[in-house]
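Only a part of the assembly is drawn; its chains keep their places, and the rest are absent.
A, B and C are the chain letters, set down in written order, and residue numbers restart from 1 in every chain.
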Amino acid sequence: MTHHIPHMLIEPVVRAALAEDLGRAADITAMACIDADARMSASFGVRRDGRLAGLACAELAVKALDPTARFEALMEDGQDCPPGSVVARVEANARALLSAERTALNLLGRLSGVATLTRAYVRAVAGSGARITDTRKTTPGLRALEKYAVRCGGGVNHRFGLDDAILIKDNHVAACGGVRPAIERARAFAGHLVRVECEVDTLAQFEEALAAGPDVIMLDNFATEDMRRAVAMAQGRVVLEASGGVSLETVADIAATGVDVISVGALTHSAPVLDIGLDA
Amino acid sequence: MTHHIPHMLIEPVVRAALAEDLGRAADITAMACIDADARMSASFGVRRDGRLAGLACAELAVKALDPTARFEALMEDGQDCPPGSVVARVEANARALLSAERTALNLLGRLSGVATLTRAYVRAVAGSGARITDTRKTTPGLRALEKYAVRCGGGVNHRFGLDDAILIKDNHVAACGGVRPAIERARAFAGHLVRVECEVDTLAQFEEALAAGPDVIMLDNFATEDMRRAVAMAQGRVVLEASGGVSLETVADIAATGVDVISVGALTHSAPVLDIGLDA
Amino acid sequence: MTHHIPHMLIEPVVRAALAEDLGRAADITAMACIDADARMSASFGVRRDGRLAGLACAELAVKALDPTARFEALMEDGQDCPPGSVVARVEANARALLSAERTALNLLGRLSGVATLTRAYVRAVAGSGARITDTRKTTPGLRALEKYAVRCGGGVNHRFGLDDAILIKDNHVAACGGVRPAIERARAFAGHLVRVECEVDTLAQFEEALAAGPDVIMLDNFATEDMRRAVAMAQGRVVLEASGGVSLETVADIAATGVDVISVGALTHSAPVLDIGLDA
């Protein structure tokens, strides 16, 4: 198993989603049409080519409603799924399985969608040294899971929140009166396990930042030509992150400039769902 | 104010999103670079043409971190925003505003994204009698808000969960031994304020359903020709919902068949975010 | 098993009730007087004739404190229990069982009380076509369970909340300037899976409502003679609900008028507990 996230981080999300769907009266269709003791077998099938992420969500959703359910994973997170792939088989109480179906698919489809889009970006930069990373533009409540899905797609994670790294942006620079004083204040504040990144908008700012020596410099909306110059000037002394206006069309050119990391907000804020269904 | 959702339903989502972003150490960049008492003015600006939804999320995010913040809405949910629109102005403690920025934008952008995509579908069927509706393919934890955004986009809401209407699908039909017994079991179970909808896959099933008299029949993945026949056969005795494989390219043709409602999963599971930013 | 409610909806209520009873120091009497490893067998016995509802609450309460407990149900929800009935046998850690006893009995007794009172109303209208339904006058926090108990008693459920059906009352009528415009606004707002009910106080209002065509009309505090007239005028085109001042003494006469549904607030707001005890 290459990719892993503790169930303890998934379970509250799954249970909240189930509760949201069950409401106050629970699944009245199942209660009306399915015998209470009926059991049912089904499989989770992928309809379109994609990268799998979040299979444990499906398992936890079914087992939350039927602890006796059997769930057999046939694939694992991080694997590529051609259309028609069966990723898991499940046998459970029929009411429970049908009640959990939508919650399972909503999470599995969304996370696999993120992984699939990440994979596309990673493939687009293959051969370059650039890594694809995410942003904090995640779905409220799902950050841990969506960042996990980015890893399943082959990406690496940027900050998980406001508290685990320093990222100096234009407003901070303005408040400090320049890039250099901003980086110096950051360095003085940061503990020895905190990295400092500074966003710059121009090559002039980049030079000022380079002199101040942060761990990472973010080149925000740089033309590729300017990125190339920045790479040359940096001489490997600092990690360079390209950011802003990255698309599947442009990402290869950006990677070719020699930057180390390319951050893509769309990975989490605009990934279409991967079409996965439950087949009886 | 045309569209409205009680703050009580929004606030837990906003606070959970802020907590997720603040983590354990809070915004260390702001603590390093911004004076504790500094204040700041900024405005929320829309970069691309869209339909606004979720402005209260932005307001609540800022005020959760600075109760003294002033937030002036210049537009309201459900309005069209041309690129460059300023939707709100805010004045607040600088650290608080910068810490709340991403949470505010994540929610506002996502909900406006849903509203904007819904608007596109609604416009595409303008002139027909068909209404655009959503599905349960929503983001876990955000169903109430995303369904509200669908309303802001001009759509109407389908079921909010498993418990507020009966929707008989293929598995229920199989368990009951046919469309008719399934509808009869549903009718017998349902209280007098619960509607019964039945999904059918073929015209033969449709006829069987029509005879049993549910409130709504869902035509799942019907060819438009078959939809037209179903409309003719129904003679207005039942609400007809078209479902499955609906896209912006196909929705007008579907509407032209005379169906009453068209459900579109993409409204909530694949809407790209609307690009909104905070401008100092 | 005729009646069913997912454990996921019961468990938070049971655990909160246990936490409320255990407080900070837990069961100090059991700690003082019972050996930590002692085990104990007992049975849940019904002292007065009634209808059973909520047996799973008792099971979950005991198992929450002793996951190794064995709980054998001898009857099931929705069954009639003559005095002296043993509804379940339990074998568990003695401290755990004694600590869970009151929580188990409080829930089981209350829900069975609701089911028993509902049964009395249902029996009183037997032979008529009228169904007994509940209201939103439920115990805060227990709506899902109490409405389930109403079903166990043979009743059907009215709205589960403010959001799953439209119920136009006098204040809404006043705000809209009449019954007809109120119903029209409701129809325009409601999605295709939402029923619209309108309360009327007089036959004149009833006629106005009938013309506007809601799904259900509630006859509020009508004399039985007026109910009969309303039934005659409706000619089966609309569901009629009688409401207000319904008691076990009057309900048969109301049912005899031909109304479809009779709502009874007392089912949930004033049902006496059913006397059930734990016998060692």
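General observations
In the analysis below, contacts are C-beta pairs under 8 Å (C-beta built on N, C-alpha and C of every residue); 3 or more make two chains touch, one makes a residue touch a chain.
This is a predicted model, so every value here is computed, not measured.
Each chain in view is the same protein; 3 are placed here, and the whole complex, as held in this structure file, contains 6 copies.
Note that in this section only the chains that are shown with their structure count from here on.
Two copies of one chain, chain A and chain C, form a contact in which under half of the residue numbers belong to both partners.
Centre-to-centre spacing of chain A and chain B amounts to 22 Å, using the average Cα coordinate of each chain.
Work out the mean CA point of chain A and of chain C, and you get 44 Å between them. Residue positions of chain B touching 2 or more other chains, listed in rising order: 160, 163-165, 194.
Residues 131, 133, 156-160, 163-165, 191-195, 197, 215-216, 239, 241, 260-261 of chain B are the ones that touch chain C when the two sit in their complex. Of all the residues in chain A, the ones that touch chain B in their complex are 13-14, 16-17, 20-35, 38, 40, 94, 98-99, 102-103, 105-107, 109-110, 113, 136-143, 160-172, 174-176, 182, 185-186, 188-190, 194, 265-266, 269-270, 272-273, 280. Within the complex, the chain C residues that touch chain A are 1-2, 4-6, 8-9, 143-144, 147, 157, 160-161, 164.
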